[in-house]
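Let me give you the structure first, and then I'll get to my questions.
Note that one protein chain is taken out, while the other chains of the complex remain in position.
For reference, chains read A and B in written order, and residue numbers begin at 1 within each chain.
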Amino acid sequence: MPNSALIDALATFLPVHRLLRQAAELAPYESDALTAFRSRPGAVVLAETQEEVVRVVELCHRHSVPFVARGSGTSLSGGSLPVAGGVVIALNRLNRIVHLDPQRRIAVVEPGVINLDVTKAAAPHGLYYAPDPSSQLICTIGGNVAFNSGGAHCLKYGMTANHVLGIKAVLPDGAVVQLGGDSLESVGPDLAGFFVGSEGLFGIALEITVRLLPRPELYRTVLAAYHSLAAAGDAVAQVVASGLLPGAMEIMDNLAIQAAEAAVHAGYPRDAAALLIVELEGERVQVEAEFAHLLQVVEASGPYEVRVAKDDADRARIWKGRKSAFSAVGRLSPDYIVQDGVVPRSRLGEALAAIQRLSAQHGLRVANVFHAGDGNLHPLILYSGRTPGELERAETLAGEILNLCIELGGSITGEHGVGVEKRAYMPAMFNPVDLAVMNELRLAIDPKELANRGKMLPDGDAPSLTHPGIHPLEQQGVISRA
Amino acid sequence: MQHAIPVDELGVQGRFMAEAVDACVHCGFCLATCPTYKVLGEEMDSPRGRIILMKEALEGSIDLAGALPYVDRCLGCMACVTACPSGVAYSHLLTPFRTLAELQRRRAPMNQVARTLVKETLPYPERFRAAVQAGRLGQLTRRLLPAELQGMLRMLPATLPPAAPLPEVYPAQGPQRARVALLAGCVQQVLAPEINWATLRVLARNGVETVIPRGQGCCGSLSLHIGEAEQAQMLARRNLAAFPTDVDAIVTNAAGCGSGMHEYPLLFAGEADLPQAQAFSHLVRDITVFLAELGLAPPDGLPEPITVAYHDACHLAHAQGVTAPPRQLLSAIPNLRLVEIPEGELCCGSAGTYNLEQPELAAQIGERKARNILSTGAQAIATGNIGCMTQIRTHLAALGRPLPVWHTIELLDAAYN
Partner (left out) sequence: MFTALAGTPLAEVQAALAEHGQYLPFDPPLAAAGATLGGAVATGLSGSGRRRYGGVRDFIIGMRYVDGQGRLVRSGGKVVKNAAGFDQHKLLVGSLGSLGVIVEVSFKVFPQPLAFATLQISGLSLASAIDTIGRLSTSHFDLEALDLLPAEGAYTLLLRIGGPAAVLPARLEHLRRWQGRGEAVADDAAIWQRTATFSWLPRGAKLAKAPLTLAALPALDAMLASCNAARRYIDGSNLAWIAWPGAWDELDAQLLALGLSGVALLGPPTEQPLLGLHNGANLAARIKQTLDPENKFPPLNGGKQ
């Protein structure tokens, strides 16, 4: 049950239509894009000013009620899943672009600003905001900061952390701090960099200074179709070895191609087992020269078809298909789990083959669409929540894929974050000391564990969740069941 | 998304509703194009939120009364359908849900009066005409009336063009290339009869003979979208009977009617009229689609060069996926420069009876559209739906910039000299 003293205190400054308490108002906030988990908050606050956010956080702290910041709720790892009975602070109305300075190539934005809207605002100055998660048309900069989100075009210019220069944030006890600034350089510990990717556990970003980049003079986009996923994986290694540095390098397998084609008619070869998308960007003369080289490398990698984007519209279609792929997979299956593991690029082919094997073993289809240039896999495990036992099988398969990534020397997540979904796998990636230090840092910043309680770190209470099978901590003898 | 909707208890429509919920993966991509979400910034007023609310209401885990205010605020613009990569047929959920809700809801008495007025007048040109005449008197006293009725009255024009009965057949000019039947429309016929005349002239100029079947009536979509399925079926049956099927197309110049007639098969799902409804809807074409398919006779040009912003009517762009043909036709006019409107995918806020039922929100959405239009520097606006035309006119005027708003076909008509 929500804390009534807190609700009373909130009601003193929030009108009833911005302090949501009715079932019908709360239900739509119960989950994010990971629908396997749902939990009803005690209240949702629709904040309209930064001061309001600070006040709500202060009050939550005073009353020891957990809170979860929420952007557009597109997290794929349950990052914005509410704590049952806790407070959700919805930031969508904090969506002002406070300031945009083309000469200095920076923009100062509120956390509810939508990623693509930064690029739209910068476009008249020949600039854009580089990190482009596939969800960019709706995900917020606040959410991107929490997860250090990446995208197809993060190969060359890096993820969100590389584009965030400064953050004004409210810490979980209500203290407001300014981290970093508006210069590309900084001195002292990189506190802004530390905040990015902390999954909301360090508090709420209120204002974010991002850097903008000049729009390249020319893009060249190549599609190469292969008869096998492994061949496409190997092609990536060859492009990397060629000394070229593409802006993006993505792979889609046949299931993903089918789904994306059905959704947006991108013009992909429908029968390909795998499709490689490589894009070069930069100054015209240089891109043209590199493009000739790229075509040679791609041709030599054994595709059965190579197509080059004809014009801007064609390029836009190609990327729209790629960026719609996750959601489009909803056409193939009512439910899915997206995994986000990373493997060294040199072991991409190996990892893909293993995933195919695991998929067959568990009798569940797996679609693959991923940031190949970064070695960041996105296997989508298709299941139906209504078939008894399928969710459990899907989770087991997901776990085996994560373990595979760790075995290959990689990570359990490249950009979607640990959230609630993968926290049980943290101990497989970090040893008890590493985790203890993370926990201590968290407690130093949030002694009451109020901000995003139950996310990322493997211990601490997370009452709404269960983990199928033996919990990794149990395996290690750290915890035991009553 | 998982659900526990009692599919079998809900009849034929139950399966459609469940399928839509099933296909939603909660990704949020649709939020970006939803006008109510853009304006209100809250999850309940987004497509994703409404899907959850309707699902929960159908499952019985929240009560209908709680969910309805948010479902009511939906424009039915279907921008979310265009945006959804997962292929969620949102209208398959919304339309039957509204019908179900209508059966159960108890409306406030004044709201009920307004709805009855809408339901009993808009689909019938003669009654609508009479209502408008009466409404003009009402404008004087409208401050005394409740909000619902004020909304209705505000939309009514000060004067009506004279009624101009259409002929039964309008012959082709030169060699005949095709023969079509025209839906004359209900509201539009009263408010802007010149659109039908322009349509007839452009068709004739393109070698098309047009028949205007007697006995036809409102397409029924207004009724369907406010949850009056029975009335919609009744109106639709009248058209199934009135229209010939030995024509090349059944043409409409009202986007809303086009999308409504495309929905006839859904309206008659599981009923005896289904095959006939399917045959009918196969023939239905928006005027711009028909002309683009036929191949437009090159227009001569307008009296003056002009920059025009094309506004996508939701019922064309989202409900029927028609975006290229009207642009293609307009671009064929030699001295017309076409510009795009920022946030073009957003509804203008007119959406059927929305103006009448949600006046405040419709006004906010309308103003946003007007500002976006003005930002293009266009001298005039073209669009494919009478509702949008009225709404855009109203909001441009409110901003003190009353640019001319034309139906696409009127511009084409003017471009043939």
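Here is the rule we go by: contacts are C-beta pairs under 8 Å (C-beta built on N, C-alpha and C of every residue); 3 or more make two chains touch, one makes a residue touch a chain.
The structure displayed is predicted, hence computed values, not measured ones.
J.: So there's a chain missing from this view; which of the remaining chains does it actually touch?
T.: If we consider the entire complex, the absent chain touches A.
J.: Write down which of A:V343, A:I381 or A:L404 is the residue touching the left-out chain.
T.: Of the candidates A:V343, A:I381 or A:L404, A:V343 is in touch with the missing chain.
J.: Which is it among A:D32, A:E290 or A:E395 that touches the chain not included here?
T.: Counting the whole complex, the residue in contact with the absent chain is A:E290.
J.: For the chain that's not shown, point to the residue among A:D132, A:E261 or A:D374 touching it.
T.: In the complete complex, the chain left out is touched by residue A:D374.
J.: What subunit A residues would touch the chain not displayed?
T.: Considering the whole complex, subunit A reaches the absent chain at 101-106, 125-127, 147-148, 150, 154, 156-159, 161-162, 171, 175, 177-191, 193-194, 196-198, 201-202, 214-217, 243-245, 282-283, 285-286, 289-290, 340, 342-345, 371, 374-376, 409-418, 422, 426, 429-431, 433-434, 436-438, 440-445, 456.
The working rule: only the chains that are shown with their structure count from here on.
J.: Based only on mean CA positions, could you tell me how far subunit A sits from subunit B in angstrom?
T.: A distance of 38 Å separates the two centres.
J.: Mind pulling up the subunit A residues that touch subunit B in the complex?
T.: These residues of subunit A touch subunit B: 20, 22-25, 27-33, 35, 46, 72-74, 90, 92-93, 95, 112, 114, 116, 135, 137-139, 260, 262-264, 324-331, 334-336, 385-386.
J.: Please output the residues of subunit B touching subunit A within their complex, sorted ascending.
T.: 1-2, 22-29, 31-32, 41-44, 46, 48-49, 52-53, 56, 61-63, 66-67, 70, 84-88
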